[in-house]
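Note that this complex is displayed minus one protein chain, with the remaining chains in position.
A and B label the chains in the order they appear, each numbered from 1.
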Amino acid sequence: MSGSTRWGRWAIPLAAIPVIVLLAYGFRTDPRAIPTPLVGKPAAAFRLKTFDGPEISLEGLRGRVVVINFWASWCYPACYEEAPVLERGWRAYKDREVMLVGINIQDKEEPAKRFLAQFGHTFPNAPDPAGRVSVDYGVYGVPETFFIDRAGRIRAKHVGAVTDAIFSANVDRLLAERP
Amino acid sequence: MTPEIGYAATIVAFGLALYGSIASAIAGRTGRRPLVASSERAAVGVLVLVTACMLLLIYAFLTFDFSVRYVAINTNRGTPFYYRITGLWGALEGSIILWTWMLALYTLIVVVQYRRRHPEFYPWVLSAMMGIAAFFLLVMTIPAPPFERLTPVPPDGRGLNPLLQDSGMITHPVALYLGFTGFTVPFAFALAALATGRIGDEWITITRRWTVIAWYFLALGLLIGGWWSYHVLGWGGYWAWDPVENAAVLPWLTGTALLHSVMIQERRRMLKIWNLTLVILTFSLTIFGTFLTRSGIIGSVHAFTQGTIGAFFLGFLALVLLTSFSLLAWRMDRLKAQGELDSIFSRESVFLLNNVFLVAAAFTVFFGTIFPLLSEAVRGVKVSVGAPFFNLVNIPLFLGLLILMGVGPLIAWRRASADNLRRNFLMPTAVGVAAAVIARALGIANSLVLLCIAAVVFVTGTIVLDFLRAVRARRRSGDGWAAATLGLLRRQNRRYGGFVVHLGILVVALGVAGSNAWSLHTETTLGRGESAELGGYRVRFDGLRASEESNHFKVTGTFTISSGVGSRDVLYPAKKFYAQEQNPIAYVDYRLGLIEDVYLVLGDFARDGSQATIKLQVNRMVSWLWLGGLVLTLGTGLAILPDRKKAA
Partner (left out) sequence: MSHPPLTRLAAAALLVVMAALPALAAAPVNEDTVREIGTELRCVVCQNLSVADSPSETANQMRGIIRERLAAGETPEQVKAYFVEKYGLWVLLSPPKQGFNLLVWIVPFVGLGLGLVLVAFTVRRWSRRPAAVPAGIPEMDAATRDRIHREMADMDRS
């Protein structure tokens, strides 16, 4: 009895250690950040009617670097923080084969239009009423921004408000690639 | 001024608790009585100071003192009066105060009750409890100070989370924390037993009532949580296997195992190591639960916040586990079972099985909850472990436990003869099987439900059988039925209190089975005047109404429900728009019934009130869960009645 128990009795306190270590590892993870499996994959096609009237589709944008931003008028404060960034980015790059499209999800028309008016967005924005496009892009919150290369593949995804630096870094990188 | 006084009080309390813990430990080691007395005074001081902190914070709430950050976040000028008091525990810092206050209160109760009666344990128990209180006070001082100032002082606060503005929020944390902190006392006594080497049965006998009461409050807290989820969150369910829900049920499962296995130690002097392990595990799981809720490492609807507080709790958890289990390992030589067993058909075996099932369930829930973390750590892949997994693995375990509930109380100790088995179980088994057959004939096809019905009837049969026999035996000495019944309940209140608790569990089990198997759902869009039908009810959309409330804007729908019987009722589900919340909060309206509830949630609606989307549910048997809670209360009350002095 004594032989195995002498050693075995310390097994229990020692067994606690790996559990504690695992829990400590938890501090390094963010349970809310879901890694996307879509980077490197072709971006899902969509055809939406913008708030202004004309339709916009991903196919029609082939050959250009495309930035898609998912937003909502109730997404406070992040969407409000990044809105000026997006407009600035658009104005800087719009003559350089870059397209910026805003997709409005789970929102009502009036507040969405008010949001657009408030920030004076000049790039196309379209509502996604049934959420098909947002699910097609694996969106799980707002704002989320996707950077798509000229060949139509998703190359980067940014969750949360974009900054000028993030916007230009990604667009420049994709622009530099020859089609 | 208030924040400064409060902060000072916290620091002083921490110092006192730390001092008391160390002084008591030294007293325990060296036997110096004055140190114990000094430590007791420190305990009183801690309670006074923590109470003062609570009152100061409540005062800040009531006077809209938005210079205190906690007040500014959790209340605003529109918050109703009673939520300004109970909102105290609506967020992290306040919940820590509540926990600490309960600990301080329990410590004082321990002081009053045990200072004369158990001088050998007492200093160590006091030391352990004050040490734990010191930790929580440390948390109140460093990572989660409730009295942090906010500058500049905002004109109005943010407001209490609307989901918390409900009676469930007032009672659920209180009950839950009474349960969690209640387990501190048996744990402290276990540590004292290990430290003094008096690891006989004393510590169990002393703490038995504490364990029962803590177990009860934990069960009550869980049920209230289920009720809150059911009538506030708008999904029509009461348990989602959310990580924080799991964290609360873990100590409840091991606590239930503890409640039963201590009976074996009391009667037969066995399982000493196991009981010590269980109580250490149960207490550790309460700390683990707190850690999970507050560290933010696993996303949950309950999770409060992150920051350094997680590290504090993890460190404390590590300290508790390593210290207690090392103490146990050190003393293990002295812990030998003294009883024998003659057959696997015995109450000891059944209780062992009960423990295995409960601990296996606890382990399953634990493993499933941390598995996403494990997967991410090992493979970098995020996975989810949710209801389908937990239900699949736990349902067989719980069904098994139901059956054991019927076998355990009646089977003989040491060895059950064939005669004993026949007398006690033949009739209930037959009735159970018959009930399942009848249920099948009545159209119930779900095999799990049939099993559940059979088990429930079986257990009820054993309880009734035992009770009737015992009453009849008492009647032979001349008592009438009433006198015999009451006398029996009083004399053997532990046993029959336990039976009533079992009955409560059966009621809850039926509620769970029925609600899962027989509830109906539908989702539809109705124009004004249109109706939807479900489960014999017809719901007609009559219109929408907008109103301005004290701290929110509300759109209420009017829906008339009629059932075939011709009774009519009107439901008013609503959507509440709070300024500080991004999404509207759904206000569910429902009609509760014994067998079924009608449950209506308002979804999307047209601005002009011409259309509304609704989620309509007819939930069956859910009320049985709340009824079961009532029965649990009665049973626990009976079980903890003080022992009558036996007549000389």
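Please note the rule applied: contacts are C-beta pairs under 8 Å (C-beta built on N, C-alpha and C of every residue); 3 or more make two chains touch, one makes a residue touch a chain.
Keep in mind that what you see is a predicted model, and the values were worked out from it rather than measured.
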{"item": "Touch with the omitted chain, as defined above, among B:472, B:568 or B:607", "value": "B:472"}
{"item": "Identified contact with the non-displayed chain, of B:9, B:385 or B:631", "value": "B:385"}
{"item": "Identified contact with the non-displayed chain, of B:78, B:154, B:603 or B:637", "value": "B:603"}
{"item": "Touch criterion as defined above, residue of B:19, B:363 or B:413 at the omitted chain", "value": "B:363"}
{"item": "Contact partner of the left-out chain, one of B:5, B:55, B:112 or B:344", "value": "B:344"}
{"item": "Residue ranges of chain A at the interface with the undisplayed chain", "value": "34-38, 106, 130-132, 134-138, 140-141"}
{"item": "Positions on chain B where the hidden chain makes contact", "value": "233-237, 240-243, 270, 299-301, 303, 337, 339-344, 348-349, 352-353, 356-357, 359-360, 363-364, 367-368, 371, 375, 378-379, 381-389, 392-393, 397, 423, 468-469, 472-473, 476, 521-523, 529-531, 583, 586, 601, 603-604, 615"}
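Methods note: only the chains that are shown with their structure count from here on.
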{"item": "Interfacial residue positions of chain A with respect to chain B in the complex", "value": "5, 9-10, 12-13, 16-17, 19-20, 22-27, 29, 31-32, 34-35, 74-76"}
{"item": "Residue ranges of chain B in contact with chain A within the complex", "value": "277, 291, 295-299, 310-311, 314, 317-318, 321-322, 325-326, 328-329, 332, 370, 372-374, 376-377, 382, 582-583"}
